[in-house]
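For reference, the structure I am asking about is given below.
All protein chains of the complex are present and in place, except for one that has been dropped.
Just so it is clear, A and B label the chains in written order, and each chain counts residues from 1 on its own.
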Amino acid sequence: MATTTTVEQKTTEKVIGTRPIRHDGVDKVTGRAIYGADINLPKMLHVKILRSPHAHARIVSIDTKQALDIPGVKAVITGEDLPEPPSQMQNLGEGAANLRFLSDNAMARTKALYKGHAVAAVAATELYIAEEALSAIKVTWEILPAVLDTESAMAEGAPLVHDDLPQRPMEGDQAPPPNVARYFRFNIGDTQQAFEESDTVVEREFRTQMVHQGYIEPQTATALWKEDESLTIWCSSQGHFNVRDQTSNILQIPVSSIKVIPLEIGGGFGGKIGSTIYPVISLLSKKAGVPVKYSMTRAEVFEGTGPGSGTHMRVKIGAMKTGKITAVDVSLSYEAGAYPGSSVASGCQNMFSPYVIENAFIEGFDVIVNKPKTAAYRAPGTPQAAYAGESIIDEVAESIGMDPIDFRLLNVAEEDDSRVDGTKHRVIGAKETLEAIKNHPHYKSPLNGPNQGRGVAIGYWGNAGMTSSCSLIVNGDGTVNLVEGSVDIGGTRTAIAMHAAEVLGIPAEDIHPVVADTESVGMTSITAGSRTAFASGWAAYEAAQGVLKELIERAATVFETTPDQVVHEDGTFRSVSDNDKKLTFKELAGRLQRVGGPVIGQATITPRGVGTAFGADIVDVEVDPETGKVQVLRVTAAQDVGRAIHPSYVEGQIQGGVAQGIGWALNEEYVFNDEGVMQNPGFLDYRMPTSLDLPMIEAVLVEKRNPGHPYGARGVGEVPIVPVMASVANAVYRATGVRYQALPMSPGNIIAGLTQKDH
Amino acid sequence: MKPFEYVKPNTLAEAISALDAGGEDARALSGGTDLIVQMRAGRNVVGNVIDVKGVTETNVISHSKKDGLTIGSSVPCYRIYNDEGIKKTYAGLVDSVSIIGGTGIQGRASLGGNLCNAAPSGDGIQSLIILGAVANVEGPNGARQIATEDFCTAPGQNALNPGELLVSLSVPEPESNAGAHYLRFIPRNEMDIAVVGVGASVVLDAEKKSIVSARISLASVAPTPLFVEAAGDALKGTEIASDSVEKAAIFAQEAARPIDDMRGTADYRLHLVGVLTKRALKVAIERAENQ
Partner (left out) sequence: MAKLHVETTINGESTEILVDPQQSLLETLRDGLMLTGAKEGCNDGNCGACTVIMDGRTVNSCLVLGAEAQDADITTIEGLATPRGLHPLQQAFLENAALQCGICTPGFLISSKSLLDSNPNPSEEEVRFWLAGNLCRCTGYDKIVRAVLDAAKEMKAGN
């Protein structure tokens, strides 16, 4: 069961905080909703992509002639067909990427940098013909030595993945190690002295493997390049404006010539923000003159899209006997994949943000390796760092004999405390979130057997604002059409509509929200950064305020008074001077035509006031000491959500984040062989949790309102994954006596740890 | 998927003649849950798919005390575990067919297909071996029987000659005081491939004190499912209260020849063979005691 703890009781809203049925619900339970792959157009061709079988190899030559001769093959392209890109930074929201790298990742020109890197693409009348054509493309490869982990990539004399990687010097003009694309550093206080004065100092190394977001819908898109040089793309991405702008940049065509139509999206978690497929299919459509559709196979999803970074992390922490943390010294190395841009900076910033730490040295290396270019994955870069940070916090708390929650509470950050990157926390609920798990019956309940253990951890995520747009149209019968630009991955249409309904004093069901294409609504940033309900909801709020202002003026005309003499309460407009003069929202809507015509409202906002988020878990596990299998028995996940707009979908975000975290903790990993070939590119051996692997997940909603949002909302989507791996690791420690410092804690690794302990 | 010819014969004779005509290029299709995946991935190139589900003999389930159990090679898993008679008498077999894939897979996947696919990890194969099942095969040159422990010859390779069809499986009626169990170790709780699997069957004496005979078979520790005669022999004549189960586990470990792969290291697998052999035997003995 889920519970809600409201920190500051001040609830007057009628719609916010209720649980209406989602507007797109019926379409999604009847199979009618149209997802990316559900589109079929006349004369549509099918696309297959030829991908590098090698992790690192020079393309000596590509011969596509034989493929083109196969009946049914209508177009073939290679990297040569993509325009030569200028070098420029392209803002991709959660992470920036160099345009040349983006273009190269779409299709290799001279070198393939990972197994799965696209090198050619075919459009044909049937899928099997396109498949046959791939085998008719002759590529001559010169295989190059590959670097497959951060340590070997950074070693002196390591093979270079990029011959011309722009490297900036580190502190003191020191040249960075090979294959390091970026170096980050936060340095506050005096760590050396603080360690010397500490009662206890612990230093550990942690490792995590590359993981995938694991959305169930493979990347898919359809493109039609028309004779007037205009381009239409149908896709299921995390942001169609981003698809449009990125495609415009790579293909060097005007933004206005591209229309992107968002279809329903089958999960993203960061993995469908940027994608390499749009320019490729657009060029195939241009060559073929008809629409083309491409859907990745599951193996291509694993090998040819952006996973989350594998990491190597060294953490040192000092504390006093009283429980006060004195200093941290951290070095994080994250796999960027084949091009720069891991989320290591976010790991550096966020790993100790729940705490007040006066002395900190935290550095991060963004390391190029011959693996797929990493992408955002739910709170990008932070769950890995939190796993290391919260594991070592747990160990320090134990070493001075303190309860792990009390230790955290003693060091917890509050409003105006500084983070390691120098920014000050605004109103935050870290303390309340920890108190919520401390006071939960779960924490006080006994464990029920040997080989069981209980772990806790807390996590932080900063959340994002970016830009959102929304239009409202009041219909004559009092219903309202809401047009917004945020792709809906988990019920956000309804959360956004609820903002407008609250302002207008009408039921959420009277609003009809649609996610519009790039030509039908103002620019709206990606659905990412836990921003959608927060920012697009806010845009709806602003648009509704505009509508309300106009409606009050119209009511004044009807009432034959001035707008300042009209009040709006609970969906009714009333004259202050004459109580008999009142109109419901519906009644007024019906009269609009006679008092000036239809009313519309619109807003485009780039909100400040983003509320940061904390989540804290209690996890119980049982470990089979003979097989090493870990079973999660019970989970309680508390989170400061600010104000839950639609509590069911907030709980859903928490439960889903916990489930992904458990998968990451216990079984999920990319397994590569020595040649850099992924051994488990499928759902059979990339083991995501099934319904039988998880217990019910209790979500505890802590509502410490965010003063930066009209209703106090904070982003809720990402932080729930952050503390999970550490909570599981801390629970496994208490069940086994072994601190596992590498993920996943898969059965074989558990047995290896137990065997080592016994020797 | 590469194009192929599809035919669905109605009689055994037609099926065999189609398989014979297709030769090396032909494959029989039952549930398709392995074959279709392999064809799609290009691991198995097939020109002629012979859907044998229309053949009456591949769809039978018959069970009698005298003749034991016969299961047609196309009978899907769910029909086996939904059969009350089989559940009662062949619990070891039901262990296997209940864990092959998820419910969707079990709606199609057949025990016969599991055997023909000859994966070292095949969950169904171990149960057939410990229950002493034989494969009833027909081909252009007539009928023959193959012991299930001899059926798989290499990963993905079986003892069938071109043109031959696995028609059914015969499982003898268990002796009195017999019990069997199959269990596998997987990292998840479902939808996974055995890192190691162990099947064990025992027959107890009339007093249910000592073991008259035993059979043990191992999954995922050799190029084929591995029948470990020595482990079963080690149990013969021993008392169930003794440490014979531990000894059998050691024999099983000695017979296992696991490799390192993404599903587990050789060391871990050897460790699991010991753990699972003991667990499987314990349940098999309990089942025999409760007969």
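Following the convention adopted for this analysis, a residue touches a chain if its C-beta (ideal position, glycine included) is under 8 Å from a C-beta of that chain, and two chains touch if they have at least 3 such contacts.
Owing to the predicted nature of the structure, the values given are computational and were not obtained by experimental measurement.
Enquirer: If the hidden chain were put back, which of B:I61, B:I105 or B:A266 would touch it?
Expert: Looking across B:I61, B:I105 or B:A266, the contact with the absent chain belongs to B:I105.
Enquirer: From the listed residues A:I489, A:V566, A:A644 or A:A713, report the one that touches the chain absent from this view.
Expert: Among A:I489, A:V566, A:A644 or A:A713, only A:I489 touches the chain that is not shown.
Enquirer: Identify the residue among A:E264, A:E432, A:D517 or A:E718 that touches the chain left out of the display.
Expert: From the options A:E264, A:E432, A:D517 or A:E718, the contact with the absent chain belongs to A:E264.
Enquirer: Residue by residue, what part of subunit B touches the chain that was omitted?
Expert: Against the missing chain, subunit B presents residues 1-6, 8, 29, 31-33, 36-37, 39-41, 49, 51, 53, 76, 78, 101-105, 107-108, 189-191.
Enquirer: Going by the touch rule given at the top, which residues of subunit A touch the chain that is not shown?
Expert: The list for subunit A reads 19, 21-22, 24-26, 28-35, 37-38, 40, 128, 213-218, 264-269, 295, 297-298, 489-491, 646, 648-649, 651-653, 655-660, 682-684, 688, 690-692, 694, 696-697.
In the analysis below, only the chains that are shown with their structure count from here on.
Enquirer: Which integer distance in Å separates the CA centroid of subunit A from that of subunit B?
Expert: Distance between chain centres: 44 Å.
Enquirer: Show which residues of subunit A lie in contact with subunit B when the two form their complex.
Expert: 128, 131-132, 626-629, 666-667, 671, 679-680, 684-685, 687, 689-690, 692-693, 746-748, 751-752
Enquirer: Taking the touch rule as given, give the residues of subunit B at its contact with subunit A in the complex, in rising order.
Expert: 1-3, 185, 187-193, 195, 261-265, 268, 271-272, 275
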